[in-house]
Structures are given as C-alpha cells and as structure tokens.
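Everything below concerns the one structure shown next.
A single protein chain has been omitted from the complex, and every remaining protein chain is retained in its original position.
Order of writing sets the labels: A and B. Residues in every chain begin at 1.
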Amino acid sequence: MAYSKRKDGRKFDELRKISAQVGIIKRADGSAMFQIGDTIAIAAVYGPRELHPRFLQNPEKAVLRCNYDMASFSVTERKKPGPSRRSVEISLVTEKALASVLDLELFPNTVIDVFIQIIQANAGTRCAGISAAAMALAHAGIPMRDMVAAVSVGKVGDKIVIDLDKHEEDFEEGATDIPIALTARNKEVTLLQLDGEVTKDELMQAIKLARKGCEEIHSVQVQALKEVYKEDKDG
Amino acid sequence: MDNEYIISLVEQGKRLDGRKFDQHREISVETHISKNSEGSARCKIGDTEVLVGVKMDVGTPYHDSPDEGSIVVTTELSPIASPDFELGPPGVEATEIARIVDRGIRESKAVDFKKLCITSGEKCWIFFIDIYPINDDGNLIDASALGALAALKNTRFAKLENNKVVFGDFTDKKVELEKTPITFTFVKIKNSILLDPHTREEKAAGARLSVAVHNGKIHAMQKGGDKGFTESEIEMMIDIAIKKEKDLKKVIEKAK
Partner (left out) sequence: MSKLIAEERTIVVPGEKLATGMEYLPGNGAFREGDDIYSCQLGLVNVSGRFVKVIPLTGKYNPREGDIIIGKISDVSFGMWFVNIGCAYLACLNVREVPEFIDKGADLSNYYDFNEVIIAQVIKVVRSKDINLTLKGQGLRKINGGKIIEVTPSKVPRIIGKQGSMISMIKEHTKCNIVVGQNGNIWIKGDNVENEVKATEVILKIENESHTHGLTDTIKKALEEGIENGL
C-alpha cells in the first residue's frame, strides 16, 4: 500500500517542530521540557540522594530509577491514573537508554531518580521523555559522558519515515514503529524497540534516518542547556 | 569476580560451555504437558526451562477493533526458578519478558485475531498465555517465546455454550498459527556479540538485544542492558537471526 503524503505535509525525513526548555521545575535538582509536534514531556531529576530502604542500595554504584507516567488527560480517551505494564516497560527502557552515559560508579549507595510526565501525547512519547530526561540529568549536574537524544522512526505503508504521529502509528494498512535513542558523540544505540514488519535493509535505512533526526534534537538540547546560564560569567 | 572471568574468556574467543558465539544450547520442545489447559508446552534451552499454558475466556472486543479477539501474555517469575527471584506480583523483568513475547506474536500476526471473533462488537475470545519459568539458566526471553508458540500450536478452542465457556470441555477445533516468529536474544560482552546467553553471561553483559523474525522479516525488537550497540553490531545480529530462523522453525514443527 503506497503512502504518498503525510497528513501534516511533512517530508518523510522531516521532524515535527521541536522545542526544549531547561529548569522548569524549581524544587528538582534538574529539570527540562521537550516538545515535538503536539507531544510534550517534562522530566525532573532528584539526586544523587540517599536510597531507602537500605537493601535496595548498591555498594558499587548509584541506582538509576526512572519513572515514566502519562497524565490521565494527556490522551484523547482518558487513561486511568497510575502505572500500567506499558509504563513499567517504558520506565525500564528509558533507564537503559540513559544509563550508558552516566558514571554511576561515582555515587555508590545512592539513587538518581528521574521522573518523566507526559502532559500531552501525540505519539513518540517515550522518545520525548528520554530527550527531556537527558537534559534534566545534565541540568542536575550529574556527570555525563555524552548526551542522549531519542526519536521514533518507522515504516508507514511502504515508506520509511521519521517521527511518526498518532495517525501514522495507527495507519490502517500497517505501520512499524521503531523508537531509537542515540548518544550524541559516538552514535551508540541505547534504545531500540520495534513492532511491525520490516526487512533488514529497511531497518538499517530507518536507523540512518534516526541518526539525522537525533542530531537535530541534540542541537536543540544543547541550546536549551546553554540558555539557562547565558551571561553567568561574572560569578 | 565471576564477571571478570566470563569477560576474559570472551576476550579469548571462548564461552564457559565451549559454544561458538553464534550457537544455541540444545533446544527441545514438548507439548501437552498440562491437561486442563487449552494448550501447553515445555521449552528447554540448555538448562533453562519454561512452561507455557494457554487458557481461553470470552471477553468484549475493544471498540476500535470490534471484529477481533486478543491475547494477554503474563510471566510469573517464581522463586522456584532462581535464587534471584522473589515472591510477589510481576515486577519489571517479568513484565518485559511478557511484553516481548506478546509483541512477537501480535506484530507478526501469528494468530489472526479476526478468527477469534465470536459476535462482532459483542463477544470475542481472549487467549491468556501464561509463562512460568521453572529454571532460569539464562535467556528466559527466547525460551518463553518459543514455548508460547509451541503452546499455541497445539491449542484447541474451549467449548462455548450460550456464549459462555464450559470450563473443562474442549472442542477439536485447533488454533491455526498463521506465522511462526522466532525470537533470538543476543548479549554484548566487551566488544563481542553472543547468542543465547546463559545466566553468568547475562550478568557480565553490557547490552542485550532480542529480535523476532519470520521469513526474513523483522517483527519485533527490544534492546535491554545498560550499554549501547553500534549500527554494525545491530546489522550482524539480524543477519544471524535470519540465518538461523529455519533451524528453530524445525523445532516448532516437530512439536505437535
């Protein structure tokens, strides 16, 4: 089934409009907002801080604990508040996506808590959450070897596209959704999931497309981080 | 300490049990292992052993797919299988395994959900696929996925009377598997990729990737672990999965 035009007029390799802001939650040690199209994710980081109960502590490194949650009003049909199997899984893959750039060995016996809240959803929520969380971790002053950006790529009908929106995810003739996260410097894949049907070549093509998209997201993340302290040179 | 030992073996191109990096342990599948279930199977990969049972019930279809039934996959990581598991409701690990197995079946359309419709918009079959690891010696994901497939293959529909299930009574109508997606799980230790990790390799690994393939097409993927993969590593793992698909399909076909 041929997919000839995207509903919002975008090119197949074009992202929706992206924007980011750092420092939006004052109480948190670090925080950020990331928006792509109509999807909005906010992230807050608390830590490193003491981890209770004691038996959860890891004497060799900090525990990274991510919690992804969708606000009940973020979607068209109300989502019951509280965790679901889906949010548990997304929390897990988010943690894995971020762990590789953090030097957790620097803070044994502590916890770094990352809370992600989706306040408006139009597909690509887990990726937006990861992009927001990476900025929040940097804002919290936690040493990071690299930044992480995430985007969804996939196949809609017969075309490989980047940044699928809800319409495309639900495409009647079939769509394959591939959320990917890449580190900025080494382009290592730290998040990779897939549901649908693609050939190997299509997958590799999609990953190449994701590289480009993540580069774009990364430059927006960098700008948002530098904005917070633009003229702080007399300190 | 143990991790360092496994890593040093890998750096020498070796594995604890002498396997090649892209070699599975011995795989066996046995069906009809639990009489009261509509379908069941035991899957063994090396010493990892998983039991899977399929039970059915009548449910209401989702309103955006009135002509379709569905599956619900659950994994119970009972402490019976490993000193590392604790009693309690399914945690993150159990949830992840269940969702990976679910995706492999759902996305490949291994079961045609339209064939699970009883009355459009009102009643449909829900397949409850429940996975119980009995012994965890690594790679629960592949053993669970293979077990689920084998269980579905010998599943017969329960008897329906007045739109209600007559528990304990089965029909002769078998579930047809449209596709047989096979899941391959790899881990990365240092810079080497290993297929079908056993527990000690899982603990020493930095990253993990599971891929479900059917007839050369990729239907599901899930990356786990704290570290990342390069693009060429991903390509290599997919090549191995596509190459080995036939061998594992034979195992499923033999199981009746």
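The rule we apply is simple: contacts are C-beta pairs under 8 Å (C-beta built on N, C-alpha and C of every residue); 3 or more make two chains touch, one makes a residue touch a chain.
Predicted model only: the values in this text are computed from it and were never measured.
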Message: For the full complex, can you list every visible chain touched by the one that's not shown?
response: A
Message: Please identify which residue in A:M70, A:I142 or A:I160 touches the non-displayed chain.
response: A:I142
Task: May I ask you to list the residues on subunit A that touch the chain which is not drawn?
output: 29-30, 47-50, 101, 103, 106-110, 138-147, 183-185, 221-222, 225-226, 228-235
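As a convention for this text, only the chains that are shown with their structure count from here on.
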Field: Between subunit A and subunit B, centroid-to-centroid distance (C-alpha), Å
entry: 27
Task: Can you check the complex and tell me which residues of subunit B touch subunit A?
output: 92, 95-96, 98-99, 103, 106-108, 206-207, 209, 216-231, 234-235, 238-239, 242
Field: Touching residues on subunit A, where the partner in the complex is subunit B
entry: 85-86, 88-89, 91-93, 96, 99-100, 176, 178, 183, 186-200, 203-204, 207-208
